[in-house]
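This is the structure I want to talk about, given as structure tokens.
Removed: one protein chain of the complex. Kept in place: all other protein chains.
Letters A and B name the chains as they come in the text, with residue numbers starting at 1 for each one.
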Amino acid sequence: METRELTCIRCPIGCHITVELDNGEVKSISGNSCPRGEEYAASEVTHPERIVTSLVTLEGGERPVVSVKTAGNVPKEKMMDVVGALKEVSARAPVNIGDVIVKDIAGTGVDIVATSAVPAK
Amino acid sequence: MKDVTIIGAGVVGCAIARELSRYDLDVVVLEKETDVCEGTSKANSGIVHSGYDAKPGTLKARFNVEGNRLIHDLSRKLDFPFKENGSLILALEEEGRAGIEELLERGNKNGVPGLRIVEKEELRQMEPNVSENAVCALYAPTGGVVCPFNMTIAFAENAADNGVVFSFDTEVKSVEKKTDENGAVYYTVKTSDSSIDTRIVVNAAGVYSDVFHNMVSGKKLSITPRKGQYCLMDKNAGSLVSHTLFQLPTKAGKGVLVTPTVHGNLMCGPTADPADGPEDTSTTDEGLNTVLSRGALSVTSLPRMTITSFAGLRAHEEGGDFVIGEAEDAPGFIDAAGIESPGLTAAPAIGVHIAGLVKDMLKPSEKKDFISTRKGIPSIALATDEERAALIKEDPAYSKVVCRCELVTEGEIRNAITRTLGATTVDGVKRRTRAGMGRCQAGFCLARTIPILAELLGKSEEEIEKSGHGSYYLDGEIKDSF
Partner (left out) sequence: MAEIKKDLVIIGGGPAGLSAAVSAAEEGVKDLLIIERDVRLGGILNQCIHNGFGLHTFKEELTGPEYADRYIQMAQKAQIPFMLDTMVIDLSYDESTGDKIVTAMNKTEGLFTVRASAVILAMGCRERPRGALNIAGYRPSGIYSAGTAQYYVNMEGRMPGKKVVILGSGDIGLIMARRMTYEGAKVLCVAELQPYSGGLKRNIVQCLDDFGIPLLLSHTVVDIKGKRRVEGVTIAEVDENKKPIPGTEEFYECDTLLLSCGLIPENELTNKLGAKMNPVTGGASVNESLETDIPGVYACGNVLHVHDLVDYVSGEAAVAGKNAANRILGKNAAENDGTVINIKTENGVRYSVPSVVRPAFMSDTLTVRFRVGNEYRDKNLSVYLDGVQLMKLPKRVMAPGEMEQIILVKSKVLEIISGKESEEHELIIRVEDKE
């Protein structure tokens, strides 16, 4: 039996939630004050995911970098792999919001897309 | 062989350089920092003292009163901000009256014009926010406030325009007294990267002035750096008082002053603490608290609007007075040492005096083409709409605001970098233009100032520093540590 303590982030109350796990399986969730907390805790302890936002270098643009994000959630433990993989990436101006910059970043199956529009210089 | 080598480009060194630049002399100023005005001159009260404080007969008294008179005229000729706002020395308890009367008498002996005692009612009319406890005050109408940076910079620029050479990042390692084949004394000044032979050395090295003096003279000086801490407040607090409010020292300790600065901020300070060596410009929690709590005694309510705090060092000489003149046993070695308060006020007079000594020794001829005036950097913030329109018409860069708090434009920053002895650091730009001196303290304009410096100096942005000597801002690009 394993116990995990979490702070719920679904609303400002920030309930302290305790999750009991057995072999990776959720046995009980307590401390939450609403169903959203339960849902959050369950997903956070079994397969935590995050959107990653970062930058890639940009050639020929008004600015030297362009902001990007993962088009969907990636596993939490892959966050640093994602930004690490972006080190080698550079985009070419002009870039528009939503442009796919990298397909399937760091083996996550998720694309990297631009979040700013940067015109060419 | 140089005629004159000045050690130190603070306000004293620069004032001396400016006065010497009237003559056909080969003058060099050696400065260990990257810019002028990097030591004591940049961190003080910015007060032009009227001269009631120093004991009659001292050099402090003499040069204070004379310096005060000179600054009025020089501020116009050399175009630096100065305002004669008058000083009030407050007696915050009835027992202080005797002290106020003593200062009046002392001031009269020193030749300070216009001194008089104002009583409670008049005091309150002059300063509606003065503390209820103030029973009377000495009013010194010739007291003023000055921009210490631009005063120093103005002296230096004018000196440079008249041929004085400034050598920055040049630390003096040794000064050696020598005698030439004709038996005349000269000096060899060794720096980090050169050796200079010079007929005359002027020692304006601030907290280090004892070090250089003691290299050539058996009559030793002993400088103890003392630290003064200050809090500078937002311009929204600047109209709290219009005069400079000093406190008569009491049993509780030496007072701190509350004053508007020449640029309209409110300033409070200084403390007088022992410093941990000649480079200790750190503020302390205790010091800053003292400044605010003591300052609060002068006014009904001191706003909590500090935008920055800082500490400066005072070169206190054991004898308690300025040490000015040729060292007894080192002919041609001229001290301007132990210049603590009222040094900023005294500087122009010290400059005139020391230039006079040099003139007597070297008998130089006067330059025919001496440029006696200097024009400062135009200020969009202070200009009228007509002046603004004209400046922008001439150079559209004067329409591009870089520092939003102080309304400083790209035109002003470019001017500051490209003019005589132009700024090479972010602090240099700040002290010349006020970019970064406002309430956000460069939060916004830093990133806009650095590229202009880089462009005009032909450097990369990473090479641009706050004040030289490794004070870099930028450290590589994103992800370069992966």
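Criterion: a contact is a pair of C-beta atoms (placed from the backbone, for glycine too) under 8 Å apart; a residue touches a chain by one contact, two chains touch by 3 or more.
Since this is a predicted model, take the numbers as computed values, not measurements.
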| item | value |
| --- | --- |
| Contact partner of the left-out chain, one of B:S192, B:S282 or B:T373 | B:S282 |
| Touch with the omitted chain, as defined above, among B:S174, B:N214 or B:Q441 | B:Q441 |
| Chain not shown, touching residues in chain A | 7-9, 11-14, 33, 50-55, 57, 63-65, 67, 69, 76, 79-80, 83, 97, 115-117 |
| For chain B, the residues touching the chain missing from this view | 231-232, 236, 279, 281-285, 287-288, 292, 306-310, 380, 385, 388-389, 392-393, 396-397, 399-401, 404-405, 407, 426, 439-444, 446-447, 461-462, 465-467, 469-482 |
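The rule is short, and it goes like this: only the chains that are shown with their structure count from here on.
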| item | value |
| --- | --- |
| For chain A paired with chain B, centre-to-centre distance based on mean C-alpha positions, whole Å | 53 |
| Complex contact set, residues of chain A against chain B | 55, 57, 65, 83-84, 86-87 |
| Touch list for chain B against partner chain A, complex | 477-479, 482 |
